[in-house]
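With one protein chain held back, the other chains of the complex are shown just where they sit.
Per-chain residue numbering starts at 1, and chain names A and B are given in the order in which the chains are listed.
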Amino acid sequence: MGEDSEWVTPGEVLGKASKFKAGRGAYVSPDNLTVYASLTGLRRIISPPPDSPDQRPTIEVTGHKAHGAIPEPGSIVIARVTKVMARMASADIMCLGTKSVREKFTGIIRLQDVRATEIDKVDMHMSFHPGDIVRAVVLSLGDARAYYLSTAKNELGVISAQSAAGATMVPISWTEMQCPLTGQIEHRKVAKVGG
Amino acid sequence: MAGKGGATPSTYSPSPTTQKTKSLSFGNDEVLRPDDREWHQCRPAFFQIGVVAAAAGSAYADFGSTKVIVSVFGPRESKKAMMYSDIGRLNCNVSYTNFATPVRGQAYDLGSDHKEFSSMLHKALEGATILETFPKTTVDVFALVLESGGSDLPVVISCASLALADAGIMMYDLVTSVSVSCLGKNLVLDPTLEEESYQDGSLILTCMPSRDEVTQLTITGEWSTPKINEGMKICTDACSKFSQIMKSCLKGLDSALEEEDSNVD
Partner (left out) sequence: MALPDASGDVLSEMDVDAFRRLFPLRFFETHLVKSTRPDGRSLAEARETSSALGAVASADGSALVKIGSTRMLAAIKMEVMTPSKESPDEGCIAIDFHMPPICSPTVRPGRPAEAAPVVSKQLSDTILRQVKCLSCCSFCGMINLKELSLISGKAAWMAYLDIYCLDADGALFDAALLSAVAAFSHLQIPVVSMNDDGKVVVLSGDHGGKEPVNKGKRKLTLSSIPLSLTCLLHKNYILADPTAEEESVMETLVTVVLDSSGQLVSLYKPGGPVLAYTSAIQDCVALTRQRARELQTILDEVTSGMEVD
């Protein structure tokens, strides 16, 4: 666990702002003089890239326990569809990247964000069903109720869905999945596998 | 919530409600405090982090007979009724157990939520938390006073800042809080419940010790300006002492304080 002097706690002085840039888990005081820690963890100094105009090294605190991730624009999420309506679908965000979130965040996929092409022909009910697991990207923090999500990319969309018969379906095209038990084909906005 | 239906008979405690029988000669300089402390001495303080597995972060603190647990949840989705916000929110709540006070259920409004302390806790922590790092979401800080032995709010505040640090919520600094009671001509640091019941005035100072910034100062009762200055000085000194204990608790990852016995765990 390193030496004790390497461990810092919130509020501890990490160095002078003239000598260091504040990285993760660190901040610069309002008077621009001092770099302080904002997390508990190990103090680390990172040398600047040789071509950087700012030649100050970055000082950061790698939290022994950073808080759970929260969605931000650009994050790839895995969500479970909870409700499908004519103009949008609601989904509970369960994972950020490959990590699960402790509780859940509510997201919505609006009609215009389902796919990149032929937006005017999208039918929400032919794209998602409640219970589907989708991979999506966070477009924005959205409104008070939900994050805005998009599946308008090849690798985004439904990654796991159950058929009416209760079996896990196999993707057969960009828009179709098939039930291995009954052979029935259902419509979805399917994510490219493996991508 | 009575366990035995609606027909709970009215009861009373056989313990005397106020201990007026004990003569506390606080005016007298030679007399020490009921627990043999010096006027400007704190009770033995103990902190521990990570005591509630179900929470994202948590801390336990005991100062003499004052015992509190604080759990932190989140950052998580804000309540649906909340307006959109670009920065994060802190939501604080302080409650008491039914057995927190010497006589059961005496805890302010009957052990339920303590609205005043909840709001004071929120104000004490808000300025120290970097709310921009968790936009739109809420961090919940819930405190339960297991036993009320005096100086409850300051203990809750210090304990809550440890719980926030344990949860990995970014903060400008730890927050420590201490109170003094004005008893006659003496200033009594970190008063017990009994001492608080005799006080002429109280001063609670909450600060960010590494940055020498006061986040909250509450003064009630009779105070002269020199007394206020003296009280603030005593509190600031005590706060920096507590911050050392809190820091070693965070750094030691439990080991530094293990030789001390803890009542919880």
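Everything below uses one rule, namely that a residue touches a chain if its C-beta (ideal position, glycine included) is under 8 Å from a C-beta of that chain, and two chains touch if they have at least 3 such contacts.
Treat the numbers as computed from the prediction; the structure is a model and nothing was measured.
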Open item on the list: Given that one chain is not shown, which residue among A:78, A:109, A:122 or A:141 touches it?
Closed with: A:78
- [ ] State which residues belonging to subunit A touch the missing partner chain.
- [x] 78, 80, 94-95, 98-103, 133, 159-160, 168-170, 180, 191, 193-194
Task: Where the unshown chain meets subunit B, residue by residue - done: 1-4, 8-16, 51-55, 58, 65, 69-71, 73, 76, 93, 95, 97-102, 104, 113, 140, 142-144, 146-147, 263-265
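FYI, only the chains that are shown with their structure count from here on.
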Task: For the subunit B and subunit A complex, residues of the former touching the latter - done: 56-57, 74-78, 80, 82-84, 86, 130, 133-137, 165-174, 208-211, 243, 246-247, 250-251, 253
Open item on the list: Give the list of subunit A residues in touch with subunit B in this complex.
Closed with: 1, 4, 7, 9-13, 25, 27, 29, 36, 38-40, 63-68, 70, 72, 102-106, 141, 143-145
